[in-house]
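Note that this is a trimmed complex: some chains were dropped, and none of the rest were shifted.
The chains carry the letters A and B, assigned in the order they are written, with residues numbered from 1 in each.
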Amino acid sequence: MVNDLMNVIDFDACGLDMHRMASKLFPICRSITGDGLRKTLAIIAREIPLQITEVPSGTRVFDWIVPREWNIRGAWIKDSSGRRIVDFADTNLHVVGYSTPVDATVSLAELEKHLYSLPSQPDAVPYITSYYEERWGFCLTHRCRQELADGDYHVFIDSDLSEGSLTYGEVLIPGETRDEIFLSTYVCHPSMANNELSGPVVATYLVKWLLTRPRRYSYRVIFVPETIGSLTYLSRNLDSMRRHVVAGFNLTCLGDGRAYSFLPSRNGDTLADRVALNVLRHEHPEFIQYTFLDRGSDERQYCSPGVDLPVVSVMRSKYGAYPEYHTSLDDLNLVTPAGLQGGFDVVRMCLDLLENNYFFRTTCLGEPQLGRRGLYPTLSTRESSQQVQEMMNLLAFADGTADLIEISNCIGVPARRLHSLAQTLGAAGLLTAVSG
Amino acid sequence: MVNDLMNVIDFDACGLDMHRMASKLFPICRSITGDGLRKTLAIIAREIPLQITEVPSGTRVFDWIVPREWNIRGAWIKDSSGRRIVDFADTNLHVVGYSTPVDATVSLAELEKHLYSLPSQPDAVPYITSYYEERWGFCLTHRCRQELADGDYHVFIDSDLSEGSLTYGEVLIPGETRDEIFLSTYVCHPSMANNELSGPVVATYLVKWLLTRPRRYSYRVIFVPETIGSLTYLSRNLDSMRRHVVAGFNLTCLGDGRAYSFLPSRNGDTLADRVALNVLRHEHPEFIQYTFLDRGSDERQYCSPGVDLPVVSVMRSKYGAYPEYHTSLDDLNLVTPAGLQGGFDVVRMCLDLLENNYFFRTTCLGEPQLGRRGLYPTLSTRESSQQVQEMMNLLAFADGTADLIEISNCIGVPARRLHSLAQTLGAAGLLTAVSG
């Protein structure tokens, strides 16, 4: 962490730093409100200039109402011998999220109505919540559940649901223009790593990286509880966001090493879609292409009719599409430093491309004479180098109507290599960036 | 027919009724003019409020002229022994349509010039006409023809071609709006069942069904002789039809049980095309897709340049594409009650979808909270029901620019299930129909 303290992070090798940060956040019992959420945001605020907002319970947000705040201190099930067979202290997944308090002795038959396990994954504790209907419940491995003997059980949940607030954090990073790139991640899941901690740690490191570099765009980065948090944020910022946001990314599931995945915006043709697809096709051509029908995170709000923000998701293994999803198996063995680095890199390349994505126009009619500028072999042979060909192709398509992404798509050269060629040609006075 | 008399038809099981009606019409010798056509329309007029129009021979219709009226009372070929080897009384297909009268004794060599048979289908009597050039002729099985011995034959056709009129029928059914759905079928073929009687009987039962239900659209249903009849009708109604018709269907070949088929409009992208393709893709995904180049019925007129009506054909086995087509084998064994019911149902679903095809818009920003309306499971698990997902997808695409068909195409859910979900969401105040 020396680098970190000295503020000189090697962003090409920050996977371990991100993994350590995820480890710090892992044990906290987050939910869509409450002290676990606050504590998480406080830890993030030590890393980046996070601004915290509290929105009172009962506040109307579009069709929804901010719920009462939930906090929990402990919970267990004891068998008739007094042995704790399930304990919140072992993993906070053991309690159904938003469980009401309970302290009672119940028969096994009664207890069973409040238990959740996965027969197909007998060693996994599932993740279950009940935000909008009051109930209590415990989640446990199916193996443990099957060993429960007849008899009475003492169930105890030390929680409360009370007027309070929903907490979220945001970072606004100014750039040369007021046009904004929007990054959103969520912080409402208890001890799970790919979905969710990979999201906030990659977001945190993207903010650190953005702060070190010149920025054409302004950046709006938010850390919110999923669904109710994104709705709350939208309800307070929609006008400004609709005016300024040119591209957005929902940051989730960025930490395992098994796949790259893409989920488009509703219309599928926004700048964010074009950027993400260009990067993925060149950098990870084996990526999994989902459709908007496979959505399941905050793009559900960002892309809803009337909101219509250009938000996509670039992910590693997508929520719902890997076996450990929403169970205790989604842990910090599944998420690795290399996996996080890969997730960080692919989003960073998207942001880089956005920053570099200008429309280009040649400065002369016909092909320029690259030779007298030292950019072309002076001897004609049957082969001309790949770079010369790429330069000629860039010039051939630089008619002022195509941006870097479109030229890249036309000529099959990665946008970031084109960006470097465009700089060479710009320095030679042969190419200018124009507004599209 | 008790149901029919009491006017309470079960339209989900009216195949047998339609088959009986076809049986009544089958023996009549129809042509593009004449008493057989009149008698056919009179039988239909007993079932539905058909308005009959007579258009005099010699009337100019676009590039055509209504021909003289043709009637026939009998016809036969006798061999030298006086035996009737071909008799119109057996099947009216035996005489070439529009044959001039003849009463002569001819040699076999001379007779052969007036005979038509099918070597490849030796037991079938082909269907042949000569509307616009005077000739006489007989159609017979190839087997029969091959048995003809040398010698003289007495040929006799008791027909006449004289000034008269072309007859057609129409039903105009008013709806809430003046926008019209157009249904066209033809009534000019003698004893053949799939092409043609399936068309007029399905049209008749569609009219019965339409009369029992509220209608957003008005309906224009016509029973005309093919080509000259549709041209005649167009020449008298084109302005009004171009103003009002939003979708049309040419009703033909709707009675066998072997296939579903689709023939698009010339441009292929009209409302009629979209409706028919949506219904067929979901209800009969194995349907045969033809192109406009495969056309051969009255869409040739309805989709011609300058007419440009949005007319498609949804069929069972398409004319020209089944071996019995235009022969005596196209009979009431080929056309079955179940075949007719299937043909009726698929067109009825198209009309239903047209009636239900509104543009939809959500009433709130972001996703609505379905949970507090009892439309969403209160407990989050890894799976949400198919219906919830379909509702969420409907809401996600209900941005006011997409009609039910487009939403159905986007989310892969049959339009009629979407219609029912839209009603549920509408009742919950979450969705409204808007004009597109």
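Just so we're on the same page, a residue touches a chain if its C-beta (ideal position, glycine included) is under 8 Å from a C-beta of that chain, and two chains touch if they have at least 3 such contacts.
From a predicted model like this one, the values you see are computed outputs, not experimental measurements.
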| item | value |
| --- | --- |
| Total identical subunits in the assembly as filed, 2 in place | 3 |
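The working rule: only the chains that are shown with their structure count from here on.
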| item | value |
| --- | --- |
| Computed distance of Cα centres, chain B from chain A, in Å | 55 |
| Sites on chain A touched by chain B in the complex | 61-64, 96, 126, 128-133, 135, 227, 230-231, 234-235, 238, 266, 292-293, 295, 300-301, 303-308, 320, 325-326 |
| Residues of chain B touching chain A in the complex | 361-362, 364-369, 371-372, 378-382, 392-393, 395-400, 411-412, 430 |
